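Of the protein chains in this complex, all but one are displayed in their positions.
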Amino acid sequence: MRKTRFAMAAMGAIAALTLSACGGDGGNGGETAGSGEGETLRVGIKYDQPGLGFKDGNEFTGFDVDVAKYVANELGYTEDQIEFVESPSANRENMLANGQVDMIFATYSITDERKETVDFAGPYFVAGQDLLVRAEDTEIQGPDDLNGKNLCSVTGSTSAQRIKEEHAEEVNLLERPGYAECVTAMQSGQIDAVTTDDIILAGLAAQENFAGQFKVVGNPFSEERYGVGLPKGTDLCADINAAINKMVEEGAWEEALAANTEGVDYKFNEELNPPTPGDSCA
Amino acid sequence: MKIQQSVLFDAPGPKAQRRILATNVLGIILFLGAAAFVLKGLNDQGQLESELWTPFLTADVWQFTILPGLMNTFKAAAAAIVTSVLFGLLFGVGRLAANRAVRWICGIIVEFFRAVPVLLMMIFFWLLLGRLQIVEPADTPFFAVVLALTLYNGSVIAELVRSGVYGLPKGQREAGMAIGMTRGQSLRSIELPQALVAMLPSLISQFVVILKDSALGSIITYSELLRAMQIYGSAGPILQALTVAAVLFIIINFALSWVAQKLSGLLSSRTSGKTRPASAPTLVAKV
Partner (left out) sequence: MDSLTEYFQSYLTALETYNVVGALWVNIQLTFWSALCSLVLGTVLALMRISPVPSFRWAGTAYVNIFRNTPLTIIMVFCILVAIFQLQLNLSSDFNFNFFLWAIVGLSVYHAAFVCESIRSGVNTVPLGQAEAARAIGLSFLPAARLVILPQAFRGAVAPLGNTLIALTKNTTVATVASVPEAAGLMKTMIEFRPDVIMAIFATFALGFVIIVIPIGLVTTWLSNKLAVAR
């Protein structure tokens, strides 16, 4: 096992040098990293965040997916050559380090801590932690109005903790394994607000089943710069940034954003978006 | 079933039959009332809309969500079944060993893993394997699930092996000794084979436990049936997705339990041990 990992790492390094991707299969590592025709780009995304990264049958949809497809296309891969892999938050760094994925588009915030183990291209979006409330709710304007209210988030979320510590001490916190549970609870009135990054909330509210029922408050209380996670020491960073720039200039970026948050009362933070990628490249 | 098999009560006379009929009707009304309450509640929330349920009848959902999820459930369960039977045999025999030190060590290991919650072990191995990086990150949840299920259920099986051998009549071993076998030989060729046949029904019940507990893997992001359905439901129909998962689990486990029951009847002639935990039903009416 160990040997194949080293072999794969070596192969990955060589592959990266020639600006191509490692073709070894994640599971067995037995396939050779053939350069040239038919190689695939393995992109880590979320499977369970509708509007950003969502597995819909054997299709993948969402803003992260759209940006990933555009960037991959700019790097010279056709859509058939992209292989999407699920990268849950807890596994993202390991998957990059082990060469299981070539890049990650999964609401991956650029932080100094993470920069120690992985490289980032981008950011391609600047999100902010915000609140989702019922469309007719006028009482909750921001995190400070949550005292005595019931707030839902997913297990291990930082934004719920932040609200409790910095904004509303007397908020009732509930953690569920997925946002869909939070939102269905809000439909029935057991929950007053859901918190996480504004774009995730908007993507969620844009789903058919929830159409028109919820709104994003639009009072973000943090700044999350979504980057493209890359293995340490890759030289793809500049090319990816160029691709993101082109996507913004062509208008495809805004189109993708609009399409994935359609029908939701949501404005992304225009001061910070679209961001200028580049400052994170090593 | 018309024939009364219970000795707890007399065959009902005309008066008792009327009373039973009345109770039956009352029971059904109560049940329907509860069902109506739940269904009305769900309907008020719009959870019974047909477009939320019909996707689960389409080939797409089966092909890309349900079947891959089931496959992963079976994969983890099958791997855990094999490894826990091996673990159980090893430590079960270890607890019967002539050497006192071996007996003690096996005993402590078995008792420890029987006392620690499976979920606790799963979470621990998931985070540990993630840090050690000995397996591919994407496979960490799978190995954590199998490892945790093996240690717990293997320990239970070890106990089954031990009690299976203890449950045999003393004469079996004595007969082995009488024809000049050593203790180990008699254990291997006379006692264990019979003990294994005797414990088969309990073993299969344990397989049901393994299959059921593999659903805990959803908590550590293993894409088995429950989590596949959770992911599918993350765009809205979460309740519906989980209901389908529950129904599938019940069907599969019910089938396995049924096999266990049939086997215990079939195998009782093949061993001098007991294939049922308790003696054959006497007081209990069969339904």
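The letters A and B name the chains in turn, as written, and every chain counts its residues from 1.
By definition in this document, a contact is a pair of C-beta atoms (placed from the backbone, for glycine too) under 8 Å apart; a residue touches a chain by one contact, two chains touch by 3 or more.
Remember, predicted model here, so these are calculated numbers, not experimental data.
The chain not shown here is in contact, across the full complex, with A, B. Of the listed residues A:G76, A:G156 or A:G263, the one in contact with the hidden chain in the full complex is A:G156. Within the whole complex, the absent chain has one touching residue among B:V85, B:V118 or B:L160, and that is B:V118. Residue B:V208 is the one among B:V93, B:I109, B:A138 or B:V208 that touches the chain not shown.
One chain of the complex is left out; on chain A, the residues touching it are 150, 156, 172, 174-177, 181, 184-185, 188-191.
Those residues of chain B that touch the chain absent from the view are 6-10, 12, 16, 20, 23-24, 27-28, 31, 37-38, 41-42, 45, 47, 111-112, 114-121, 123-124, 127-128, 131, 208, 212-213, 215-216, 218-219, 226, 238-239, 242, 245-246, 249-250, 253-254, 257, 277-279, 281-285, 287.
Rule of thumb we're sticking to: only the chains that are shown with their structure count from here on.
Per-chain CA centroids place chain A at a distance of 38 Å from chain B.
Taken together, the chain A residues at the contact with chain B in this complex read 1-2, 26-27, 47-50, 54-58, 85-86, 88, 90-91, 94-95, 97-98, 100, 177-181, 183-184, 187-188, 207-210. Across the complex, chain A is touched by residues 45-46, 52, 60-61, 63-65, 130, 133-140, 218-219, 221, 223, 230-239 of chain B.
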